[in-house]
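The complex is shown incomplete by one protein chain, all other protein chains being positioned as in the whole.
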Amino acid sequence: MLSQFGFILLFIVGAFLMLAGILGMARLLRPDKPNDQKLLSYESGENAEGGSLVSFNIRFYVIALIFVLFEVELVFLFPWSVVFGDKQLIEQTNGLWGWFSMAEMFVFIFILSLGLVYAWAQGHLDWLRPDQKVNPFKSEIPSDLYENINKKYS
Amino acid sequence: MSLILLIPLFPLIGFLINGLGFKNIPKSLVAPIGIGASLLSFVFAFIAYSEFKNTGEVIIVKAFDWITIGDLNIPFSFQIDQLSILMLFIVTGVGTLIHLYSAGYMSHDAGYGKFFAYLNLFLFSMLLLVMGSNYLIMFIGWEGVGLCSYLLIGFWNKNSDFGDAARKAFIMNRVGDLGFLIGIFLIITHFGSLEYTQVFEMAKQYPVGSGIITAITLFLFVGAMGKSAQIPLFTWLPDAMAGPTPVSALIHAATMVTSGIYMIVRSNVLYTLSPVTLNVVAWIGVATALVAATIALFQNDIKKVLAFSTVSQLGYMFIGLGMMAYTSGFFHVITHAFFKALLFLGAGSVIHAMSDEQDITKMGGLWSKIKITAVTFLIGTIAISGIPPFAGFFSKDEILAHTFAHNKAIWVLAMLGSFITAFYMFRLFFVTFTGKFRGTQEQEHHVHESPLSMTIPLMVLAGFSIVGGFIGMPEIFHQPHFLENFLAPIYEGSESVLPGFGNLGISHETEWSLMGLSVVLALVASVFAYVVFVKNATIPKDSSELSGVKKILADKYYIDDLYLKIFSNGTSKLSKGLYNSFETKFLSPLVNSTGTLINFAGKQLTRIQNGTTGYYLFAMGISIAFILVFFLGLDVLSFFKNILGGFSK
Amino acid sequence: MYPILFLSFSGLITLFLGFFQEGKWVKPATILFLAIASISAFIDWNKPGAYFFNMLQVNNFNLLLSLVILITAILIVAISDNFKEIEYAHSAEYYAIMQFSLVGAIMMTNFQSLIMLFLGVEILSVSMYVLTGTDKRNLRGNEAAIKYFLLGAFATGILLFGIAMIYGGVGAFEIDAISGTLASNQAQSLFLYIGLVMLLIGLLFKLAAAPFHFWTPDVYEGAPTIFTLFMATIVKTAVVFALYRILHQSFQNMHLSWSYILAGCIALSLIIGNLSAVKQISFKRMLAFSSISHAGFLLLGLLHVSKTADKSLLFYSVSYLLASTSAFGVLLALKNERTENGRSNENISVFKGLATRSPFLSAVLIISMLSLAGIPLTGGFWSKFYVLTDAANDQFFYLIVLALLLTAVGVYYYFKPIITVFEKSDIQEAITINPIFKIIFVLTTLGTLVLGLFPDLLYGMI
Partner (left out) sequence: MLQENTALIPDMIKQIPLVNYVLLASILFVIGIVGVLIRRNALIIFMSIELMLNAVNLLLVAFSAYNSDPNGQVFVFFIMAVAAAEVAVGLAIIVMIYRNIRSIDIGLLNKLRG
């Protein structure tokens, strides 16, 4: 008789077999005429250039870092949530426990939010766009001349 | 904290104020600060005395734990007992007077503030020396006063001769200090402590004449030789007269030079335990006394004469100590402090009046011109020549009596010495103050009595020189020997190792006759001097005009030249020789090769620091693996056993 | 305990202070906060006890350590300018991070549970990674930061594995529990053994002891001088006393096991540190190697579980703190001398002619060098003396000999700057020192001399 872990093992093996089967089938069925155009990675019509790291905009990193931090802090909410609603404790302290742990968690979150506020105030969150450059060039030739020519040859 | 700690603190503060800000402090403030500092410590010395009287036993005040090495603990602490109290009074009292005197004497000098700073520093070190409760603190003070005397002798450092004199003093003191230091090390290794109380307590257990004690005492005495200018280390003191006269009075007559005697009296137990050392002390003392006295006979520089007389007086003190008559020796320290300071200050006042003329052959007939100085100087002269009832008589006579009791030969020489002393002192007095003036014209009409700030100390000291002796009347006067009774507790150690060590076993008749003899000698000497220098109005000649024995004496037995030949040239030759052979051939190649070796190793090692992170990580990993394999090798095997166990489960 | 709480909040406040009046109040505020924190340490004075469910342990000695750390921090902050030379500098952040890192340092000295040890180490290290890389445009700074970070994180991993293994062996994180388990003569399990070795390795890395020292010279050279000073003083002190608590108060029964590892590291640190320092041109790099050798000496003080080990270590740390503060401080004071392409020259040659240009600075430098070399009449002499007397033992006799030999080598390179001070230089005009520097220098130098003249003032007091 297999144990729970045995079943899990079976699932894993099964998954791999499935994947292999599907891909193999596709390989058999589809036509296979590769050329370098086809092998290019699709960049919405553009030719991919440079290392793959370049294409990432630096701004993503900042946001991502901030995100990682705040997201991981959540891990402390889990043990808290276990004891937060603990009947026994609440009865022993006739309700005080709930408020206490609540307050505690709010202090924690407040400190976190302080960090967020700081990042905000420092302007790490606002998404700076490249501003439009207008070409200052002015040509002496009046534009109606061009239009005349266009009219003439149209 | 006890008030006692304040006593050395005041001069230190004074030194810091005058020394650090001597450019910024107005000249009018300098002297008050300096004098005030010493005066305050004088006052607090009285307070300490009263405190001591109330309790009646030794007070030891610990400032802080200083050094602890294993079980050897040296605290920074002060000891107040009969001896240090007396020294306190002498140092601070005489010191204050001389500060006062300097205010007048140095008033025209450029380095006024510097001078007072140095004086205060000296006072501070001297207080450390006499108040310290262990040999190390005494040694610090010992070095400190040496440094100050060096600074003050070379005070007028424009003149290179003075600089040489200062260096001479310093080097000779260093020689002595070396001995002192060795003595201290011996004490540490042998007794495992430097505290007086502990060391002496332990010393009591030793038999008289034990070798180690003899060694210790001898080395300590070498230190005393240096500080207190005994043969062979005495030639620095006369040259030290290059310094300003107040300095000569304070350091080179009253206080510093007597620190050797203080040290011996302080450690009297050890000395009582080693008769050998006592003999050495006595003989060196009498030799010094005679040699210095004879030299003084033919000196024409007023301060040089006094310097040599100081040396010979110190010799007398050591004779006293050598006879185990510690009280008498110390008694002479006290009286000598009074009259020799008086004489020096008087000489200073004379020099001041004669507009910096020191040669007595160019003086004469000053009696009427500078009355106060003359009278006080006369008092000093009488006191030193040992004519009753002045101070010098009692102390010197006590020493002589003890000497007679113990060692006739030394006694004869000592008597001779005292005769000579009386003679040259009166010679000095008569030549300087009587006869007709021999100076230049403008010197003559420039002659004037010194300001009050200089004459007051003279008078005070004169007073002490007269009455100072009465603190130690011989018992034949049926007066209480105040000093003896007061100092008695100091000697209980010696008493226990050698009962009745101090009392002189001679009958009253002998004592009377001895006393009479010495008085008669002194008077004869003075009369003789009177006949020679006043009746016949002889004027001393310069050494170049003298011949035979006189010349030898005038040229100080050529000892200086001897030292120059033997030591200075000898050392330079030796060092040259060593340099050419040992240094160049052997030492420097060795050193250089070591250097190159180290450099090479350094270069090789910096190569492993090649700056690539991956390499660093790899090195770390390797070393971790190494440690694990090397230290866990065996356990790893047992670990696999466990694994098998785990699977089998 | 109270300094920890206070500093964590004051750090946050400092962050936001940066927005007012372009943060001109940040530095004074930081000093104020640190002062308050050091005072708040006294709340627990003579009240030994445990905090946070027996995670932190408070007693007078630990408080003393926190005090030493905080006071050093005050000195360092005082001689820091507002990082004007760094472009895009957010000085408020740096001061805040310094305060946070102090929280870590204090945790490391007061911990009772290994969790706290780990947290302390990490808080300290992560802050130091950031501070090392503050000069963003400076390639050397970047390199130092990445090296420090990668190696440090790696060491952290090792340390964690060690802690986990110890937990496996003992079933608890409290060091008292560990010593209890060891005392009750159970067979020392393999877990405990591996755990101890790995924990030790992790801490040795943070202490910059060979053979885990490779990061030290590069990081010390690349980081801004003020943070190099921070690393050399506060981090070292914290780590050494963490080691003291681990080895002497929880694993003393396994002395045989760890003393050999320690002995090896000591020998390597002394040799590598002293010999590599000889050829250095950069002053900071030389001090880095010297700090490796000092790490060796500190470990020497840990080598034997003796009564006086804590005293000697504290004495050593204090005298080392004072000496290196003045040494690096002089370098900081000369920051604007002889700058080359915008960056200040940090070679020993920058001291040329200092004797004529600023006798004060040269005196400070010379005394600090003498103290680091361990010449008598300075604190350094007594600290080495005490440590060696503690380690004196037939078992590791050769280590003492080695230490003495290499101290002689040390004299050789510590005198390089001293000689340079007296060399003639083309520049002659006097150097102006700002008064705060003056005060700090006077304090540190006097401290060094006082320790040298009256060692028992401190040694007897502990």
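By letter and in written order, the chains are A, B and C; residue numbering begins at 1 in each of them.
Note that in this section contacts are C-beta pairs under 8 Å (C-beta built on N, C-alpha and C of every residue); 3 or more make two chains touch, one makes a residue touch a chain.
Bear in mind that the values here come from a model prediction, so they are computed numbers and not experimental data.
Listed by label, the shown chains that the missing chain touches in the whole complex are A, B, C. Among C:92, C:126 or C:323, only C:126 touches the chain that is left out of the view. If you put the hidden chain back, the residue from A:22, A:68, A:125 or A:149 that touches it is A:68.
Across C:153, C:408 or C:446, the single residue that touches the chain missing here is C:153. Counting the whole complex, the residues of subunit A in touch with the unshown chain are 3-5, 53, 58, 61, 64-65, 68-69, 71-73, 75-76, 78-79. What subunit C contributes to its contact with the hidden chain is residues 115, 118-119, 122, 126, 129-130, 133, 136-137, 139-140, 142-147, 149-150, 153-154, 156-157, 160-161, 163-165, 167-169, 171-173, 189-191, 217-218, 221-222, 279, 285. One chain is missing from the display, and on subunit B it is touched by residues 606, 609-614, 617-618, 621, 642-643, 645-647, 649.
Following the convention adopted for this analysis, only the chains that are shown with their structure count from here on.
Taken as a graph of touching chains, this assembly forms an open line, each chain in contact only with its neighbours along the path. C-beta contact counts were set side by side for A-C and B-C; B-C has more.
With each centre defined as the average position of its C-alpha atoms, the distance from subunit A to subunit B rounds to 88 Å. Centroid to centroid, with C-alpha atoms defining each point, subunit B and subunit C lie 48 Å apart. The multi-chain contact residues of subunit B, meaning those touching 2 or more other chains, do not exist; every residue touches at most one other chain. For subunit A, the set of residues that touch two or more other chains is empty. Remark: subunit A residues 111, 114, 118, 121-122 touch subunit C in the complex. Considering their complex, residues 64-70, 76, 595, 598-599, 601-603, 605-606, 609, 611, 613, 615-617, 619-620, 623-624, 627-628, 631-632, 635-636, 638-639, 642 of subunit B touch subunit C. Per the touch definition, subunit C reaches subunit B in the complex via residues 146-147, 150-151, 154-155, 158, 190, 193-194, 197-198, 201, 205, 211-212, 214-215, 217-218, 257, 260-261, 264, 271-272, 275-280, 385, 389, 409, 412, 454-457, 459-460.
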